[in-house]
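Input: a single structure, listed below in structure tokens.
A single protein chain has been removed from this complex, and every other one stays in its place.
Each chain gets a letter, A and B, in the order it is written, and its residues are counted from 1.
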Amino acid sequence: MAQATDLDRRWIFLAMGVLVVGLFASGVSSPMPVSRYVSDYYDTIEALPEGSVVMLSADFDPASAAELFPTYQATIHHLMRRGIRVVNVATWPAAPPYTRKAFDAIAPAYGREYGTDWVELGFKPGDDVAMAQIGQSIRTTYPRDDRDGTAIDQLPLMSEVGDSFEGIELLLTMSAGYPGILEWIAQAGGRYDMTMLAATTAVQTPDLFAYYPTQLAGFCGGATGATQYLQLVANSAGTATIMDQAPLDELLAVKEKNQKRMVIQMWGHLLIIALIVLGNVLYFRGRKAVA
Amino acid sequence: MKREIPIALTVICGLLITWAFFSPSELSQAVNVELTAWASIFFAVAFLLGIGNLVRISLKQISARHPDWPYKALLMLMLFGYLSIGLLEIHGVIESEYGDKAYQDWIYERIFKPLQSTMFALLAFYIASAAFRAFRARSMEATLLLTAGALVMLGQVPLPIAPPEVGAFFARVQGFLMAYVNAAGQSAIIMGAALGTLATGLRIVLGLERSYLSE
Partner (left out) sequence: MSSMLALQDAATPFVSLDPNGPVDIIGAWLMCFLTLSVFSFLYKDNPFYKVAEHVFVGVGTAYFALQYYKEGILEPVRDHMYDIAEVMGEPGASFSLGGYDADPTIAFILRAVAAIFGLMLLTRLFSPNSWAPRWPLAVMVGVYSALKLTGETQSKLVLQTKGLMKPLVPENVGEVGWFPDGVALESTPLFLTIANAIVVIGVICALSHFLFTWKRGRTLGAVSRVGIIVLMITFGSMFGFTVLGRIALLIERVNELFDLSEPDYAFGTPFLSPPVILTVLIAGTLTLFALQRKEGTDS
């Protein structure tokens, strides 16, 4: 009697590969209903008065960008559209290139300027220690910006930001793991009573339900949360006064792409469930035969 | 003295940081700012220390003509090549019209990004293989785990192949499991781990835990 484990695992690899590549070529997409915690993420940003300052921490790298970068782009669109100003930091060394690229592509389209509407302070090593440092004194932690080494006091936006998150209304993180949202909550949420929002990888998402809504105002979890949030931002994009249509078109394309990805994701999940069922059926039949 | 001074340093630094947590005084905050800056610097130096070890091991394998030595030579070439370009850019020796990190960013975008993301994408295949070969519903607990996993998987995606009621059903079941049962389990795990952190942290700050100084 053949055991389930006898099957060369490369057949399973092949099935997964063919499924994803085949479905990508087919291009079916589907919209998604929006979960409460994603609409809370959206509404919290929406409720900020125009001109507020938020801190956006990029705590991810290329390995998690597939899940987080779409939310990052949509969040920047949302903030820029609403005229909310952004102090960018990072506790992951591989994140700053994403910040530069995304802001340079999106912010100018809404008429926003570097230094006044957003600043890039860059990466700081030390994980929890870096977060504590940023909270205690942003000036001592970042005496210069990461873009061209301008002294922080020469950036108009930074004149409104003080130590202990003074002047910052909200802390958002694109969190891929450690260090990420859980450490930000520990070092900033409770200590400085900051309102927190997070976009997280799917792996980290289950943890967040224990913090929501008391310590975390809302979150976008994994590809699902990203797609739901993209839909919300794309739906309200028409209200913006925009100087360059290209970034907005790209946002709509990213939304479409994510809706398409979710259908592939569905088939991937069905394949995994089918494999679990098949593996168990073969295993129990094999055991019965031996008995 | 080999152990006493480090223990004293740990206790003093730990107590100063704890003091700053409870005291809003400017002096305590200044001490806090300086000490966290120190820790951040040492963190960075410790990473460079790790590179020293990587280089030492790789050079040893190259000189011993280990079967993989050509790959180790490639590793060294990439490491020192990128380091050199980066250092030249950081110190302003080379520049590009596209900014002070253009060369580093090119390598990051074209080499590091696809490699790191693909390394992690491989896991999709291994989780599929594990689903078939390892996940057995041998007990009530395992069956519960797999059933919850399947329900969450179905509730997290749109189900255009099924009637809308079916999709809504899975979304609701998944929502309930995540927001109530999973939240309870996560809370318990988090609180348990926090108790552990509290106990270990207190032992370190009070100088009772010394294993980090062992040889």
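What we mean here is this: a residue touches a chain if its C-beta (ideal position, glycine included) is under 8 Å from a C-beta of that chain, and two chains touch if they have at least 3 such contacts.
Everything numeric in this text was worked out from a predicted model, so none of it was measured.
Which displayed chains make contact with the chain that has been left out?
A, B
Which is it among B:59, B:93 or B:193 that touches the chain not included here?
B:193
Since one chain isn't shown, list which residues of chain A touch it in the complete complex.
Listed in rising order, the touching residues are 10, 13, 16-17, 20-21, 24-25, 33-36, 39, 63-67, 93-94, 97, 100-101, 104-105, 122-126, 128-129, 132, 136-137, 139-140, 143-144, 163, 182-183, 185-187, 189-191, 201-203, 205-206, 210-211, 214-215, 221-224, 257, 261, 264-265, 268-269, 272.
As a working rule, only the chains that are shown with their structure count from here on.
Taking the mean of the CA coordinates per chain, how far is chain A from chain B in Å?
The mean C-alpha positions of chain A and chain B differ by 16 Å.
Would you pull the chain A residues touching chain B in the complex into a rising list?
Within the complex, chain A contacts chain B at residues 4-5, 7, 9, 12-13, 15-17, 20, 28, 30-33, 35, 61-66, 94, 97, 124-127, 129-130, 132-133, 136-137, 140-141, 148, 163, 191, 202, 206-207, 209-210, 212, 222, 224, 259, 262-263, 265-266, 268-269, 271-273, 275-276, 278-280, 283.
Residue numbers of chain B touching chain A in their complex, please.
For this pair, the touching residues of chain B are 21, 29, 32-33, 36-37, 39-40, 43-44, 47, 100, 105, 108-109, 112-114, 116-117, 119-121, 124-125, 127-129, 131-137, 146, 150, 153-154, 156-161, 168, 171, 175, 178-179, 182-183, 186-187, 190.
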